[in-house]
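A single protein chain has been omitted from the complex, and every remaining protein chain is retained in its original position.
Labels run A, B and C following the written order; every chain starts at residue 1.
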Amino acid sequence: MTKAIDVEGNPSYIRILDHGFVGLIDTMGDDHAIVQAARVSYGSGTKSVREDRGLIRYLLSHRHTSPIEMCEAKLHIKIPIFVMRQLVRHRTASLNEYSGRYSEMTDEFYVPAFEDIKPQSTTNKQGRSGEMPGLEKERAHNIMSRIATENYNEYQILLGKDDGGYNIADVVGVSRELARTVLPVSNYTELYWKQDLHNLMHLLKLRTDSHAQYEIRVVADAIYNLVQPKFPLAFEAWVDYVRDAVSVSRMEQLLLKDLLQGKSVQQLMQDYNSQTEFLEHYGLSKREFEDLRARWQLN
Amino acid sequence: MTKAIDVEGNPSYIRILDHGFVGLIDTMGDDHAIVQAARVSYGSGTKSVREDRGLIRYLLSHRHTSPIEMCEAKLHIKIPIFVMRQLVRHRTASLNEYSGRYSEMTDEFYVPAFEDIKPQSTTNKQGRSGEMPGLEKERAHNIMSRIATENYNEYQILLGKDDGGYNIADVVGVSRELARTVLPVSNYTELYWKQDLHNLMHLLKLRTDSHAQYEIRVVADAIYNLVQPKFPLAFEAWVDYVRDAVSVSRMEQLLLKDLLQGKSVQQLMQDYNSQTEFLEHYGLSKREFEDLRARWQLN
Amino acid sequence: MTKAIDVEGNPSYIRILDHGFVGLIDTMGDDHAIVQAARVSYGSGTKSVREDRGLIRYLLSHRHTSPIEMCEAKLHIKIPIFVMRQLVRHRTASLNEYSGRYSEMTDEFYVPAFEDIKPQSTTNKQGRSGEMPGLEKERAHNIMSRIATENYNEYQILLGKDDGGYNIADVVGVSRELARTVLPVSNYTELYWKQDLHNLMHLLKLRTDSHAQYEIRVVADAIYNLVQPKFPLAFEAWVDYVRDAVSVSRMEQLLLKDLLQGKSVQQLMQDYNSQTEFLEHYGLSKREFEDLRARWQLN
Partner (left out) sequence: MTKAIDVEGNPSYIRILDHGFVGLIDTMGDDHAIVQAARVSYGSGTKSVREDRGLIRYLLSHRHTSPIEMCEAKLHIKIPIFVMRQLVRHRTASLNEYSGRYSEMTDEFYVPAFEDIKPQSTTNKQGRSGEMPGLEKERAHNIMSRIATENYNEYQILLGKDDGGYNIADVVGVSRELARTVLPVSNYTELYWKQDLHNLMHLLKLRTDSHAQYEIRVVADAIYNLVQPKFPLAFEAWVDYVRDAVSVSRMEQLLLKDLLQGKSVQQLMQDYNSQTEFLEHYGLSKREFEDLRARWQLN
């Protein structure tokens, strides 16, 4: 791994998880580059900062995304393999990753902090939430730490660097590309990641979301914190029109319009024989109705 | 169109064709950024410029293209619509183009210089080559100029800016998006074009080729001249291993290997009853054989 | 152009505009292929059609788009060049277009029907709306028809097929790639277009929108009508959760939540000294507020 990076005290780097980091290496463009590209389409007009802000908000709110592609960010990231496997699904980035075929893998492995060890969520099939006994957390932490150490030792033995008590004379060692197959997906990897701002914003939308796994959320949050100051107007608009916006379905609109005429949910329901009939009228599932009530704070 | 650009005397801009230009607005990265990204995969090693050159040549010659994607170039381009239609086929770029729906189209149209007016090529189904009488060139030039002027005038009439002798009181004018449909594809358009260096090199490979239409070749040449100085080692390697490299088919290799044993084409042919049999042995078509002879200067 | 296509009476083809068509050539996958791909991630579970529908609606409403990419549609399209220039901006499709370098361009040109000739919209900077005098419509129609005929004649003269009264002996003719530069962007072109269902749905979202130019809207509508029956559950969900959904900004949510507590806009405004103060509180621009009122039918 790159030993030269002095992450500590480097303002372009943020430490994440137990051994990881996110660093901002380079950017291309700024808020004004977005405006410049948009104006080739929409005509020149006036050019004050106030008007730049208005144009950028217009672009984001109307999903006119091509001017936002004119900017780029290049990041240097160190994360566990299982997080990398999620990150790499974003196909619009350019990336170079550390290779376990060319080089020896690092001896660093992710072991979650006590407060991040949680049971399976009962409401979210893919996530974790709630609490568990401290004793079981301790057990989990111990298992994860031990596996990291043991697997790494076996990796060294396979590479022929450690005899491992096997008493084999003249150890040759297995090739790196094979030996690394015993390492767990908690093993850290390292990469450069370059992406245009529009696609990076899409990644941030998905990976800062509460449904994303905690370990990739901290990566996304670090990216946001590093990149946002370079494009303050674009990110302000992104928060307002994308990140914190909600998509309201055709059916939800029907109900909201009726409610906005001044009636309550209870009053509307009175016209139906049952909640099922009421929901059928609007085309909503029971679950969608519950989500809608929570989202709009209806009683 | 953007009037503010002072192309004349601006070293970042190259004038092309009769009214066009290519300008380099911004780049991201340099030769060393390519090396830096490659080294995260291949291990750190030494770092002299001489070794940077060697690594970059290795990357290009082995088509290890991902580190080259770490660089970007952003261009400002003014070209006729028919050239834009070719450029836009390169789907990996980000682009913003002048819009004939939002703004009025320019009154500039491409009319080829006399020396660029040529008849259909007899060998290349898609190209032009050879000469034609000066009188016919003049006629072609006049037709193209006249159509540009006439169509632009009709465009103005449609927009309601010019009565055009129609004697209509209170002209309303047709919408821009409809009026522009009468403009020929020689009409100039303007755009920002951002692309990573790997994909830009692919564009340059295809569009600096002698089979590309002359009018896009001058665009590609201008891009090359502007971007090359920013990445001198990468482009040196690209010329040697990509642009001026040739792909030699399985069949062509068979014949070349036999020739490299010291025999001439004539000597090899003596073992066959006919050229057809000879070509069948190697699996070459007659045309491929002629191309091969020309390429390798065989007699 | 392909003469073999018998569009008339072919149920896979829909005629559009004056000389265009959209044909569905092939599809890959169906609703069940989406479900199959999703289940490799989410686990198998039950498999009734009712549950397929539920899963597909879940995917669309939560923007889990990768299973939808498992389907494809291949279309055969004939449209004017200016519509093609809009279509080609969707970079995720595979396409092959008729080439004016290889072959002679067709003599067909788009001339809008009387009812589609409209003035520039006063509210939409890029569109058309409202009415104009019949006399001016007639004039516009005549100009467009005449330019089509005249430019095509000049194209034939340039190609050397028509003397055009120039009295040049032994006409050579200009190459096709140059001669076609005098043709207007209303000239028809032809292409194959293949795209995965997720990206096709994105195209349809943008191009069936009322802000899209009428001439590409009819293309998008025809695509929808041809492709929808192949993926009925996916398109039903798309209409409900994507096409007819609205994105509600952070600011708009603030106001809607207050309104949903039972207060009217007037009642809320009473707490502020002015509309400006009221809008500032919610972070809405005047235009956004007007749009919001219209969208939610607030009085």
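Convention: contacts are C-beta pairs under 8 Å (C-beta built on N, C-alpha and C of every residue); 3 or more make two chains touch, one makes a residue touch a chain.
What you are looking at is a predicted structure, and each value in this text was computed from that prediction instead of being measured.
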Option touching the unshown chain, where A:36, A:61, A:186 or A:249 are the choices: A:186
Where the unshown chain meets chain A, residue by residue: 80-82, 84-85, 88-89, 91-92, 99-102, 110, 112, 116-121, 125-128, 132-133, 135-136, 139-140, 143-144, 147, 150-151, 154, 157-158, 160, 166, 168, 170-178, 180-187, 213
Where the missing chain touches chain B, by residue: 42, 54, 57, 61, 63, 125, 239-241, 244-251, 253, 256-257, 259-260, 262, 264, 283, 285, 288, 296-298
Chain C, residues in touch with the chain not shown (by the definition above): 2-4, 26-29, 33, 36-44, 66-67, 69-70, 72, 74, 94-99, 102-103, 190-192, 194, 196
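One rule holds in what follows: only the chains that are shown with their structure count from here on.
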Self-contact between copies chain A and chain C, residue sets same or different by half: same
Identity of the chain that, by mean CA position, is farthest from chain B: A
Central subunit by CA centre of mass proxy: C
Chain centre separation (chain A, chain B; CA means) in Å: 38
Intercentroid distance (Cα basis), chain C paired with chain B, Å: 29
Centroid spacing, where centroids are CA-atom means, of chain A and chain C in whole angstrom: 32
Shared interface positions of chain C, touching two or more other chains: 125
